[in-house]
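The complex appears here minus one protein chain, its other protein chains still in place.
Right, chain A next:
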Amino acid sequence: MNVRTHGSMPVRREQDVVLARQAVRKLAVDCGMRLVDQTKMVTAASELARNTVVYGGGGDMDWELLEDGARTGLRLVFRDEGPGIADTALAMTDGWTSGSGLGLGLTGARRLVSEFELDSAPGKGTRVSITRWT
């Protein structure tokens, strides 16, 4: 698997969520995704970027355009140094929320992508990686 290009952008303020969505749309187009797959990736990114701002106290989004044989993919990593998640299994339950949201951010994002990884512990921040292949 090769990384064709990569980069990073800040996800600190609410407006950054909009900017992240727009950046991911452009990356998904560059990746050659169909419209419906672009939309799924952008929506997943929106959920995770909002989590980074609201629950993680801000962080960054790293992106990589991947090549693996004939297929191409887009990987996004949202990372923050916020309070972290004590029970990641519980956090991956539909409807569970530590705030006032619907509790669909993490679980919904997972359903929208091909690969999903959550890495978090109290005091260690949170790192969520999502990948979608064409």
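The working rule: contacts are C-beta pairs under 8 Å (C-beta built on N, C-alpha and C of every residue); 3 or more make two chains touch, one makes a residue touch a chain; residues count from 1.
Here is the rule we use: contacts and distances are computed from a predicted model.
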item: Protein name, per the UniProt record, of whichever chain is missing from view ("Molybdopterin synthase catalytic subunit", "RsbT antagonist protein RsbS", "Monosaccharide ABC transporter substrate-binding protein, CUT2 family" or "ABC transmembrane type-1 domain-containing protein"); value: "RsbT antagonist protein RsbS"
item: Absent-chain contact - pick from A:Thr72, A:Thr88 or A:Thr107; value: A:Thr107
item: Touching residue (missing chain; options A:Glu47, A:Glu64 or A:Asp80); value: A:Glu47
item: Touch residues of chain A, complete complex, unshown partner; value: 14-15, 17-18, 21-22, 25, 35-36, 38-40, 42-43, 46-47, 50, 94, 101-102, 104-105, 107-109, 111-112
